[in-house]
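The complex appears here minus one protein chain, its other protein chains still in place.
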Amino acid sequence: MHMIKLKNNNARFFVFLFMLPSLVIYLLFQILPLAGALYFSVMDWNGIAGSPVTFVGGKNFLEVFQNKDFLIALKNMGTMVIFSVLFHTPIALLTAVVINTKCKGYRMFKALFFVPTVFPLSAAGLMWYFVFMPTGAFNSLLSTVGLGGFVTPWLVNQSTAMNTIVFVNIWAGIGYYMVIILAGLTTIPEEVHEAAAIDGAGIVKKFFWLTVPMLKSTLTMCIVMDIIGSVKVFDLVFAMTGGGPNGLTNLPTTLLYNETFKYKHMGLGSAIGVVILAICLAGTLISNAVVKHKSD
Amino acid sequence: MKKTKIILMYLFLFIMAAIFAMPMLFTLLSSVKTKIEIFSEPFALPKIIQWKNYVEAWNGANMSRYFINSLIQAGATVIILVLVASMAAYVLSRFSFRANQFLVIFFMLGMMVPMHTVIVPISYIIGNLKLTNNIPALILVYVAFGLPFSILVITNFMRSINRSLEEAALIDGATYFQIYYKIMLPLTVPAISTVSIFNFLGAWNNILFPLLFINDKSLKPIALGLLNFNGERGSEYGPLMAAIMITVAVPMLLYLLFQEKVESGLAAGSVKE
Partner (left out) sequence: MKLKKWTALALAGVLAAGMLTGCNASGDNGKTESDEKVTIRLLTRMAGTSTQVSIFNDVLEEFKEKYPHVTIIDDSQSDEGAFNNMLSTCIASGDMPHIFRIQGVANLSDYIDNGLLLDVSPYLAEDSEWGGGFSEGSLAYYQVPGYEGTYAVPMESGLIGVYYNRELFSQAGIETFPKTWDELLEAIDKLNAIGTIPIAIGAQSTYMAGHLHDQIFYKWVGTEAAKALGSRAMNWTDEEVVQTLQYVKDLIDANAFDQSAAGITADVAGAQFQQGQAAMMITGPWSISKFTDVEQTPVAEHIDVEKFPYFKEKPEFKLDDMQILSPYMISGKLEGEELELTIELVKMLTNKEIAKRYAEEAAFLIPRTDIDLDESKCTELFIKNMEIGSTSKGIGVDVFDFDPLSSMQDRTRNSILSIFVNATAEEAAAEIQAEIDNAYD
C-alpha cells in the first residue's frame, strides 16, 4: 500500500512529534528497567540505599541454579506449564466446539466459562482459597457426601498443594482459550461441514479429521501463549499461599518477589528475573518459528 | 443430531458449568451470610440476607477507597495509552521512513518482557527517585508495558483503513494533525475500544506493580487492597466475601456489557501475527 514519504521538514517534524511520547515512555519505563535487570543480575546489592553495588559476574546465576528453593520453583513451573497446556487446549477446544453448535443457552454457558478470565487473579485465588482451606467449602462438601476420607489441607499437603494451584490456573484460563478457538472455528466455512456431512462422516470423525487440522495454527498459538502465560503466573500463588509452606508452592515469579523483598538478595532476584525473561524469550521465538513453519 | 449426542453434550456443559460456577456461587452466597452460616451450611441460602457485610467491606475495610483508586489508575492508563499509542500507530501505518520497520520490531520486543524481570530495577528507580506512592509513575509503567500490544493492534487496524479520505483531505490542504484527529481516530474506534478494554482490565487486575510502588494504604488499587483486607482481618469471612464480589464486579460488568469487543480483542491479539 502506498505510504507517505517524508518529503519536507513539516512531515519529518510531525513524525518525530507523534512518535516521541511513545518512545519516551517506552524507553524510560520498560527498556531502561530491562537494561537494569540485566545489570543487577550480575551485581550484588543488599537492598539498602547507599550500600555498595559490587560486580560479581555469573555468581548470581550459579547461586540461582544451586538454590534449593529455585529448583523447587522450577519444578513447580514445569508442573504448571505441562498441566495447564494439557488441560487448557483440549478442554477449551471441546467447549468451543460445543458452544459453536449454538445449542439452547449457549450464550449463557459461554459467558459463564469466560467470566473467570477477566477476574483479577488475586480475587480468583482468594475465592478458591476459601474453597480449599482446611475448613473450607470443598472439605465440607466431601464430608457431606460421605467422602470424608479425602479431607486434607489441600494447599498445604505436599502432594496436593501445587496441583491445587494448577487446577485454579486451569479454571481461570479455559474461557480465554475457548474464545480464541471459537473465533478460529468461525473461520471454517459452513460448506466444509456440509460437504463432510454429505460424505457421511460421523461427528467424531468430522471433529478429528476436519476441524482440528483446520484449527492447527490457532491451536498452536494457544499452546504457545499458554506456555508463556503459565510461566508468568504470580498473583494466583501470591494470593493463595504466598509460595509456602516453606517454599513448597513457589514459582520462579513468587520466589523472585520473596528474594527481593523479604531477603534483600537483589542480585539473586535479578538473576531469577533474567532466567524468567530467557524462558519467555525462548518461548516466543520458538512459537514464531513453529507458526512460520506451519503456515502452508 | 442424534438424541444421545445431545444429552452427552448437555451433560458435559452442565458438569463444566458446575465446576465453573461453584466458587463464584459460594462466594456470592457467603457474602450475604453470617460467619457461622458460612461454615455450618456452606451451600444453603442465608436465613436473612446480610447486606451489612457489603457495608462493612465498602466502608470499614475501605473497599470504596480501593475501588476509586483502581478506577483512577486504570482509567488514566487507558486514556494516556490510547492517545500515545494511536499517535504512534498513525505514524507507523502511514509514513515510510527508514526507522519505521525498526520501530515496529522495537515495540514488539516489549511483548516478550514479563513484568517480573524488571522488579529489581524498578524498585531501585523507585527508591532513588523517591517515587514511592507516586501514582503517575505507576501509570506510566502500565502504559509502557501496554504499548507493544496496543501499538500492534491499532497499527494493524489503521493499515486496513482505506486511504481515500485522507488523500482527499490532504489535497484540501489539511495538516497531518487534523487528519489524525478528524479522520483516523474516529475510524479507528473499534481497535481503540478493544485496546481500551484490554488495558483497563490489565491495570484493574494488576497487583505486581502496585506492590512495588504503593505503601500508602489509601492509594492501593482494589486487587491489592483485597489481599490487604485478607491479611489484616482474614477471619471476617462475610465482609471478606463481599469484598471479593466488589472486586470482581467491575471486570464482570465490563465483560457483560462489551462481550463482543472483549472477545474480538483477544482474537486480534492472538491470531494476527
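Brief remarks on what is shown
All chains are identified by letter, namely A and B, in their written order; residue positions are counted from 1 within each chain.
FYI, a residue touches a chain if its C-beta (ideal position, glycine included) is under 8 Å from a C-beta of that chain, and two chains touch if they have at least 3 such contacts.
Values in this document were obtained by computation on a predicted structure and should not be read as measured data.
Judged over the whole assembly, touch between the missing chain and the shown ones holds for A, B. Touching the chain that is not shown, out of B:53, B:123 or B:247: B:123 (per the contact rule at the top). Interface note: of B:29, B:74 or B:139, the residue touching the hidden chain in the full complex is B:139.
Hidden from this view is one chain, which touches subunit B at 76, 79-80, 82-83, 123-124, 126-137, 139-140, 181, 185-186, 211-212, 215-217, 228, 231-235.
Residues of subunit A that touch the chain left out of view are 46-51, 68, 133-135, 152-158, 242, 244-248, 258, 261-265.
Definition applied: only the chains that are shown with their structure count from here on.
Measuring from the averaged C-alpha position of subunit A to that of subunit B gives a distance of 16 Å.
Those residues of subunit B lying in contact with subunit A across their complex are 1, 5-6, 9-10, 12-13, 16-17, 19-24, 26-27, 30, 39, 42-43, 83-85, 87-88, 90-92, 94-97, 103, 107, 110-125, 127-128, 140-141, 143-145, 147, 151, 159, 163, 176-177, 180, 201, 204-208, 211, 222-224, 226-227, 230, 237, 240-241, 244, 247-248, 251-252, 254-256, 259, 262-264, 266-267, 270-271, 273. Subunit A meets subunit B in the complex at residues 1-6, 11, 14-15, 18-19, 21-23, 25-26, 28-37, 39-40, 49, 91, 94-95, 98, 101, 103, 109, 111-116, 118-124, 126-128, 130-131, 135, 137, 140-141, 171, 176, 179-180, 182-184, 203, 218, 221-222, 225, 231-232, 234-235, 238-239, 252-253, 256-257, 260, 266, 269-270, 273-274, 276-277, 280-281, 284, 288, 291.
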